[in-house]
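Please read the structure below before turning to the comments.
Every protein chain except one is present and positioned as in the full complex.
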Amino acid sequence: MLEDLKKRVYEANMLLPKYGLVTFTWGNVSEIDREMGIFAIKPSGVDYDKLTPDDMVLMDLNGNKVEGNYNPSSDTATHLELYKAFEKIGGVVHTHSPWATSWAQAGRAIPCYGTTHADYIYGEVPCARCLTGEEFKQYERNTGLLIVECFRDRDYEAVPAVLCKNHGPFTWGKDGHEAVHNAVVLEEVAKMAARCEMINPQVQPAPQELQDKHYYRKHGANAYYGQGK
Amino acid sequence: MLEDLKKRVYEANMLLPKYGLVTFTWGNVSEIDREMGIFAIKPSGVDYDKLTPDDMVLMDLNGNKVEGNYNPSSDTATHLELYKAFEKIGGVVHTHSPWATSWAQAGRAIPCYGTTHADYIYGEVPCARCLTGEEFKQYERNTGLLIVECFRDRDYEAVPAVLCKNHGPFTWGKDGHEAVHNAVVLEEVAKMAARCEMINPQVQPAPQELQDKHYYRKHGANAYYGQGK
Amino acid sequence: MLEDLKKRVYEANMLLPKYGLVTFTWGNVSEIDREMGIFAIKPSGVDYDKLTPDDMVLMDLNGNKVEGNYNPSSDTATHLELYKAFEKIGGVVHTHSPWATSWAQAGRAIPCYGTTHADYIYGEVPCARCLTGEEFKQYERNTGLLIVECFRDRDYEAVPAVLCKNHGPFTWGKDGHEAVHNAVVLEEVAKMAARCEMINPQVQPAPQELQDKHYYRKHGANAYYGQGK
Partner (left out) sequence: MLEDLKKRVYEANMLLPKYGLVTFTWGNVSEIDREMGIFAIKPSGVDYDKLTPDDMVLMDLNGNKVEGNYNPSSDTATHLELYKAFEKIGGVVHTHSPWATSWAQAGRAIPCYGTTHADYIYGEVPCARCLTGEEFKQYERNTGLLIVECFRDRDYEAVPAVLCKNHGPFTWGKDGHEAVHNAVVLEEVAKMAARCEMINPQVQPAPQELQDKHYYRKHGANAYYGQGK
């Protein structure tokens, strides 16, 4: 069932090594069919060069496996909480891409220093705190809940990325491909922000009006980037 | 019309991914036919691996589309102002290449630390200030005007590159290929200048006479690099 | 003899250039047949693109060459001491991979800053001191003994990597392939730890409970990452 979904999720997963975002199996992409309430996700710990569309695992929003020969990604419970809380998203990505992960390990939000960032992400990329104590018992689920908590006062459509302290990034989008696109953007933005601070330790975030201008150049009713609708 | 121009501009655009200067569609090259007063430019937001020469958009110097199935690059108005003000240039490039963009985000001009820089760029690569207030209304046009303002006391032929604060670099040259060549040079120079400051935080710019010697080794009547005329 | 072992060791050696861990011949992999008490190792100073499985050199645990047309790697005596002291390991890798070597040159252990590290290595990657005085006479053997000394109070199965001060890293695993896998992990971890400290000079190691959780997610009786047994 859902052959198209599995194929799309397979292809989106294969973009991770293409864009240099993963080493070994350190990443996963999922995409949801909102009508069915089922999402497809990469199996856990299977090499990218051995993956096939049929290896994708189908899960429902209660965390039950609907179909699949493999165990789903160990991060499945995090994806699930994001789908439940962020109702308009259709795809989720987790990687250990090196620059974004370095910021996550550093425990810092990524400030918006320029238009590369502002074109895709409105304001800083937040850094969710580390889990603690009892939260570790349901590690992956609580990681998802912590991200949701972190976006209580943020617009998850305007900020399609988060860092989890001491761990790494999650990104999302309208489907798996857009979530991967945002993962690539995040890695570029993380790289340039770190170097920017190295070049000028006193650097300040980009002016708010620049951030507004660039974000709304690509998003919302007055967007004029690209070929339109 | 202008099939040769469109082909050259297409080829120059394809050099950007070849040299690792662009992620996704974050860059564009244009080239002008000065007799016709028409320039060809990459369409907005079209993937590099789907581009064809026929996709290039022809624009006149009043900002009217002369030919093309697509919208021109969203940065077209910036290219246009540069062609109007810098009468001897024939090509313009904009990218978000990571090192040059990191300097632009840091808001710093790139000092000339050595001969790699001095062979192509005479003195520092300036950093134009960020737009402000009303200037955001005609964002791309005003970016061009700000660059022109920045070169009021500079020789745009001797300094074929600029950084726009919180944004990224523009380069130019006698045609699109030379503008791309200068974009590659700028990225190398930006990388080495940042690392150079990391290795020696007290580093000073190269002596003026070294800068003179290297620049005039390749430029002007007494140039002796390469195979001559 | 031991054709399968030589083939596996050859293949594991060829992974080093594939993963970008070696320049020229700066690396070597060995694997031991514990029943025979014989290990196969790369010959010394032979280019990777000229290697064949038959070039692997067979050594016994007394340091005698059992078979082979070439001299064994100059680091053979180090591998040998590790096999003698760490009885459960089956493969050893030495490289000069750039980030891990930079930490080794800096003389610092790599703190555990996040889950990428904690998934494979429990606690910091220790840095063994430099040899001194008389120890230089049996340089490679004493390098091995120093590593063993460094693990007197550490679990070599939980920490499958070490840095040798002013030199570079050694990693190990249940066979040559796992040892290479750990060499790749170490290089990623070393890169991200250095960048992490650049982004936040006051960064602290990841909380102990996070380190515990991630390590035991992949190791031991309650592991649940991957496809199980």
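Think of it as A, B and C in the order they're written, each chain with its own count starting at 1.
Note that a contact is a pair of C-beta atoms (placed from the backbone, for glycine too) under 8 Å apart; a residue touches a chain by one contact, two chains touch by 3 or more.
No experiment lies behind these values; they were computed from the predicted model shown.
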From the touch rule at the top of the page, work out which displayed chains the omitted chain touches.
B, C
Out of B:Arg34, B:Lys65, B:Lys84 or B:Lys213, which touches the unshown chain?
B:Lys213
Hidden partner chain, touching residue among C:Thr23, C:Thr52, C:Gln204 or C:Gln227
C:Thr23
Any idea which of B:Arg141, B:Arg154, B:Lys174 or B:Lys191 touches the chain not displayed?
B:Lys191
By the contact criterion defined above, which parts of chain C meet the unshown chain? Give residue numbers in ascending order.
23-24, 26, 43-46, 70-71, 74, 96, 98-99, 101-108, 130-133, 136, 139, 166-168, 194, 197-198
For chain B, enumerate the residues touching the unshown chain of the complex.
113-116, 181, 184-185, 188, 191-193, 195-200, 203, 206-207, 209-210, 213, 217, 224-228
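The criterion applied here is as follows: only the chains that are shown with their structure count from here on.
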Show me the overlap between the contact partners of chain A and those of chain B.
none
Rotation angle (°) superposing Cα atoms of chain A on chain C, nearest 5
90
Centroid distance [mean C-alpha coordinates] between chain C and chain B, Å:
46
Two or more other chains are touched by the chain A residues 197-198
